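Pasting a structure below so you can have a look.
The complex appears here without one of its protein chains, the remainder shown in place.
== chain A ==
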Amino acid sequence: MRAIYLAQDPTLADFGRDPWWLVVGKVLFAFVFAVLATLLGVWFERRVVGFMQVRPGPNQVGPLGLLQTLADGLKMAFKEDILPRAADKVVYFFAPTISVICAVTALSVVPFGPMVSIFGHWTPLQVTDVSVAVLVLLACSSMGIYGIVLGGWASGSTYPLLGGLRSTAQMISYEVAMGLSIVAVFMTAGTMSTSGIVAAQGDATRVTVFGTEIPAPGWYAILLLPSFVIFFIAIVGETNRAPFDLPEAESELVAGFMTEYSSLKFALFMLSEYVSMVTMSAVTVTLFLGGWRAPWPITLWEGANSGWWPMLWFFGKVIMLVFVFVWLRGTLPRLRYDQFMRFGWKVLLPINLVWILVLSGLRSIEDWDTRGKLIAVGIPAGLLLLATLFWPSRKPQPRPTVQEQVNNRPHGSFPLPPMDLQVPPSPRTRRVVAEREPANTVAGPESREV
């Protein structure tokens, strides 16, 4: 599928030409977006979880409780900042900042919109883009782990250390699955720059159904569905969100790596968690959900994908994904650690590899004629079907009945209670019942001794 590059699609050559005030403005916008997204994100999460649990959620501070997070944040800033005696002071201080910096930096390569005119400058709505922008995202998320693991270690306490180590193992494992699921996107888009990937997801092909032209979906969430599913699961693990919030599993580790943190440092960790949730949602939108491009019914309007409107579609998609994050948290119980790791390494990874293999196979036969394609796809598919049909299944051993098992026990075994589990009535009960005066009501035929 070849993408049609529209005039408003930025290319790599469009970046790096902004005047300094525009660069500062864009950076500031990305930062303010991250902070505002956290403020509203916490409120949104609490309201949505409240709605799911049939309770109002925060509704006192400001209209609809909108300012609740602000109040909480202010309160947090005035709390006592505790420095544990056993803490490694410098590292303890820097750990939360590393987390926040990495989470916010990732936003710099996320495209918020197409080319627009800002005070006469024709510029893309994106801080910057490089030919390896998606790798910048991966680098940011892998550096963000340092914040957590160093925070856990520098606290000089047991639970934070365990939480930090746990989260390292978790995030590294899920980063592998995440990186592999992006490979399919690279292969299909033919580029690693985020603006290029968004451009490649434009509606290029049109399918004629009953005389009307309908644009075929170019979103990679549809074209590369397995990659999308794996990527989304992996980013839930990567952002430490429920049901994968094992680093801060409060039933096992108190609060994980941030047990010893308080006041503004704790606030920074909270900030980085929500910023990375929003950042990862934005990355998912960029890589798989068409970025700032409008979905189909809106594209019937000609101006949907130009000017400032695409920012609206982009934010809509991001909010939708954040809602899914909250939804997951409100629905699923936390996984056990070994289940979680097994899921990452033994399920997500192999599925991903097989899917990449299949995809590259399909792409390499793209130029063949129909007959060759049918043979190339049909023979492996047929073999797979046959293999699943005739795979030797282990015959289930006939289980001995309970009575047989009891009879097979060696002589002198511990006495067993009766197998039918009917406790014989105690003779004493019988006597008491017999001696009691008859009650007013006549005992029916269904009444019996206990």
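Definition applied: a residue touches a chain if its C-beta (ideal position, glycine included) is under 8 Å from a C-beta of that chain, and two chains touch if they have at least 3 such contacts; residues count from 1.
Assume contacts and distances are computed from a predicted model.
Trainee: Out of "Energy-coupling factor transporter transmembrane protein EcfT", "Cell division protein FtsX", "DNA polymerase III PolC-type" or "NADH-quinone oxidoreductase subunit J", flag the one the UniProt entry gives for the chain missing from this complex.
Mentor: Missing chain, per its UniProt entry: "NADH-quinone oxidoreductase subunit J".
Trainee: Which residue, A:R55, A:H411 or A:R428, contacts the hidden chain when the whole complex is considered?
Mentor: A:H411
Trainee: Of A:V100, A:A177 or A:M192, which sits in contact with the chain we cannot see?
Mentor: Touches the omitted chain: A:M192.
Trainee: For a quick check of understanding: of A:L125, A:I145 or A:I356, which residue touches the chain that isn't displayed?
Mentor: Residue touching the absent chain, from the options given: A:I145.
Trainee: Considering the whole complex, which of A:V42, A:M115 or A:L161 touches the chain not shown?
Mentor: Of these options, the touching residue for the absent chain is A:L161.
Trainee: Mind listing the chain A residues that contact the chain we can't see here?
Mentor: Counting over the whole complex, chain A touches the hidden chain at residues 12-13, 15-17, 88, 91, 128-132, 135-136, 138-139, 142-143, 145-146, 149-150, 153, 156, 161, 164-165, 168-169, 172, 175, 192, 410-414.
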